[in-house]
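With one protein chain withheld, the remaining protein chains of the complex are depicted in position.
Chain naming follows the written order as A, B and C, and within any one chain the residues start at number 1.
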Amino acid sequence: MSSTFGTYFRVSTFGESHCKAVGAIVDGCPPRLELTEADIQPQLDRRRPGQSKVNTPRQESDTVTILSGTENGLTLGTPIGLYVPNKDQRPGDYKTMSDVPRPSHADYTYQMKYGIRASSGGGRSSARETIGRVAAGAIAEKWLRIHHGIEIVAWVSTVASITAPEIDLDCVTRTEVDETIIRCPHLPTAERMIAAVSEARDAQDSLGGIVTCVCRKVPVGLGEPVFEKLEARLAQAMLSIPATKGFEIGSGFGCVALPGSRHNDPFVKKGDRLGTRTNFSGGVQGGISNGEAIYFRVAIKPPATIAQAQRTASFEGEETILEAKGRHDPCVVNRAVPIVESMAALVLMDAVLAQRARGGN
Amino acid sequence: MSSTFGTYFRVSTFGESHCKAVGAIVDGCPPRLELTEADIQPQLDRRRPGQSKVNTPRQESDTVTILSGTENGLTLGTPIGLYVPNKDQRPGDYKTMSDVPRPSHADYTYQMKYGIRASSGGGRSSARETIGRVAAGAIAEKWLRIHHGIEIVAWVSTVASITAPEIDLDCVTRTEVDETIIRCPHLPTAERMIAAVSEARDAQDSLGGIVTCVCRKVPVGLGEPVFEKLEARLAQAMLSIPATKGFEIGSGFGCVALPGSRHNDPFVKKGDRLGTRTNFSGGVQGGISNGEAIYFRVAIKPPATIAQAQRTASFEGEETILEAKGRHDPCVVNRAVPIVESMAALVLMDAVLAQRARGGN
Amino acid sequence: MSSTFGTYFRVSTFGESHCKAVGAIVDGCPPRLELTEADIQPQLDRRRPGQSKVNTPRQESDTVTILSGTENGLTLGTPIGLYVPNKDQRPGDYKTMSDVPRPSHADYTYQMKYGIRASSGGGRSSARETIGRVAAGAIAEKWLRIHHGIEIVAWVSTVASITAPEIDLDCVTRTEVDETIIRCPHLPTAERMIAAVSEARDAQDSLGGIVTCVCRKVPVGLGEPVFEKLEARLAQAMLSIPATKGFEIGSGFGCVALPGSRHNDPFVKKGDRLGTRTNFSGGVQGGISNGEAIYFRVAIKPPATIAQAQRTASFEGEETILEAKGRHDPCVVNRAVPIVESMAALVLMDAVLAQRARGGN
Partner (left out) sequence: MSSTFGTYFRVSTFGESHCKAVGAIVDGCPPRLELTEADIQPQLDRRRPGQSKVNTPRQESDTVTILSGTENGLTLGTPIGLYVPNKDQRPGDYKTMSDVPRPSHADYTYQMKYGIRASSGGGRSSARETIGRVAAGAIAEKWLRIHHGIEIVAWVSTVASITAPEIDLDCVTRTEVDETIIRCPHLPTAERMIAAVSEARDAQDSLGGIVTCVCRKVPVGLGEPVFEKLEARLAQAMLSIPATKGFEIGSGFGCVALPGSRHNDPFVKKGDRLGTRTNFSGGVQGGISNGEAIYFRVAIKPPATIAQAQRTASFEGEETILEAKGRHDPCVVNRAVPIVESMAALVLMDAVLAQRARGGN
């Protein structure tokens, strides 16, 4: 287990799907930030199960309590304890799975790695693990917004074969994103996505998708080459989210389609700073933010847990048919949106503090 | 700067393009590994400039010396100092660049972040920085091969619009990869790639590409959820390599094309262990290796430094034309191959030691 | 703040004197350790306030709950969340202190460092902070006992001018230590110590002392030179405990009294292993355990908070008289005993796992 993220703004998370609580400790949050549970709860609400018909009907309120680190609504500079009780524990639903590792889930690898695993749900590989991150990310995001005006907005750009037309990176807002339950800000596309997910749910199947994220007004100079280049930390952060299979920044895999003469981003004067005419770089050059919008995409696989019968093998190697019970998400991309935003906030926050230590910012 | 990678097998690198030397310290290498410079030099040779006509004609022998940490050809368990002198220093070539940050290079961001930058070459953002990693990776790779039989093979699968047909992940070897200078093991494709690079070089332009990598015989159980999942560390490692724009593992971004019922990898008995029939997961489930081949792809942009004239702006914001001098790579994908392998080895090595600390392996 | 200790067995603590709860996350605990609250509570009970007349009469039950990381009484290998609610909150007692930093307490330095401080009690500098460490240490200790038979016993060897005669390092047990409330296993000395503390309490004063600790049956080979030598980590661990002023191992400061010819510990055969005839080294040589008993001493100052009137200055620099209210410890050495043991356990646990990663043990 390595459940700590960040060096300067350090988040340690705990909790699995069916234990007493999940949460996190945030160490290194600068003092005197105004902070109450109300700053954190909205992102948890966007993450929680049961929020819409494209998600699992399982209900969890996921109400956060700040245990320490603040007084009279101000951070003290001491570790912030974050606590979310697990309410809806229905381990019974998972009982029939115990002899058979769920395909493309973590049952088998956890069992082999640790010699033991949580008997129900996904244990630590469950999406419930992300609650601590989202809570911590909300704190980072508030600080980044107040101190640098940084805006982080993620949305669903693809579900299965349905891809939204290009979204304006400079303008898109969370309000627009949240207009539909699937969190695609292009409404006609959103409707088709929702229909596709409904169809998959009815077919006891699941769908994957892509979350795109933009970070605006990021100051120049963030990112710590060579191993903690900004894009390297973002890549780690995103691939640490359950169910992710890919990360690309700026032109991404599409960079191969252009020769250098067209892929290069020429510099131009933008007000009193230097900017770039194009932004194939995605806001980072040499691992360091250049003041342009940082944007990246995260591939999210179709949820592994499906109600459809699957031919697979038991732990002992015997062929068998697995039919998952329980209440599962036919698609998790809309719930991934606040998780992607939170991890981006954690990466940026750590990078800002690193640069402050150096004497910049 | 954050020039240390790994927790258990910890590599710290130093050096920029035109200083006295580059190198690394490897701390945490298990004792009693047979190790001499001959174990390290081959991967440095595959990385070095001047190795073929698709690369820069700049020649550097990049000869490594082990300064410490071994005696009589055995590691002592103490830090291994690795030293490679910089021989071909021609700072004059870069002089005209000084007022104008090269587009899509790191001149601008380094200057803004540090308030200073190396006056010639790419400084720390230069590919010379990767020498320390490759040397360290060769040590990790030797240990992994001896102790676990792990095989790591990377190759060029795409250059610009030219993509090789699927390569057999179970069989491909470095010998096959090295049959052509472009390091694509499908020979007819390799020839077309080489022709394309030659054409780009003649046009004073550059081309990007994709490196695919497979890690075979990786034991089950590697990877430290939740923030150091195996794919998260691989993603960080790959995006820390200069010029990379994307990472995907297993089905990657293609995961959206399939519903869960087809994307899931059903378990099957394979000899005395459990395997999976398909391998969309790419050898990892829940952030932990499952015993199947780990494979991933890394997008590498066309080199930013091109001889072609570019309209851009100076640091002061004045429009100008930049014509790079010096001897540059029209394509770096073939040189990226050993770098990708080395970073993969560093990730696996750290993960193996983490799992040993836990009591597994 | 840096509230994380350890690399392999990583403890992150949270909580201050008067917030909702204190606790810790333990990441990296090996799986399949039998663990319930009953393994942790005894050391918390030995640490808690109100346990005897030599301590503050303030009562806290300090009851721990395991929030995550175990199932059916076995650790899962996932982070263990530890939670202790703060019950006895009486911030009113501290109100008059707010303008005047308490001498030799952390009011002034916290205010200057963070620009804010907890309005009551010691905030994060309070001894309540140690609850998370003690809970985590109890887990480490259980693992060390089961897997290596390691025994850790600390006791009070000095209070003010009263020093116990030499205690037999090979035999002393916690049962003997706990025979008196002051935790000095030499009973006649203990009585004199208790009398001295009572006298100090009556005089509204406080007394310091020394805690000695022995770790027996520690395997040869623990400690990671050069910066994490075993004694270096022990020193850090002990000096991180509130109110400590010194650390010495083996001969300690007394090492100057002997020439090398007498201070050296000659090797002798002990059963099937090599031991040393004397043990001035204190069980470590070159930063690595040598199989002999590890013993060290920790100096603990007289508690800074005393009821006696003190002439001092306010934050604004005005001379004033401070009379502390509240219920304070006239001496904390007996409560420090389990804290010292816990920190020793954390150091040893981390060192064991580091050595396992290397392939030893």
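As a convention for this text, a residue touches a chain if its C-beta (ideal position, glycine included) is under 8 Å from a C-beta of that chain, and two chains touch if they have at least 3 such contacts.
Fair warning: this is a prediction, and the values are worked out from it, not measured in the lab.
Considering B:Arg117, B:His263 or B:Arg335, the position touching the chain not shown turns out to be B:Arg117 (whole complex). Contact between subunit C and the unshown chain involves residues 1-5, 7, 13, 100-101, 103-106, 108-110, 112-115, 122, 124-125, 129, 158-161, 200, 203, 205-210, 220-229, 231-240, 242, 244-253, 255-261, 263-269, 274, 276, 280-282, 284-290, 297, 299-306, 308, 310-315, 317-319, 354-355, 358, 360. One chain of the complex is left out; on subunit B, the residues touching it are 1-4, 10, 12-16, 19-23, 25, 27-28, 31-32, 65-72, 74-81, 83, 113-119, 123-124. Taking the complete complex into account, residues 7-8, 28, 30-31, 77, 353-354, 356-359 of subunit A touch the chain not shown.
As a convention for this text, only the chains that are shown with their structure count from here on.
Separation between the centroids of subunit A and subunit B, computed from CA atoms only, is 26 Å. The mean-CA centres of subunit B and subunit C are about 46 angstrom from one another, to the nearest whole unit. Contacts with at least two other chains are made by residues 1-4, 13, 113-115, 124 of subunit A.
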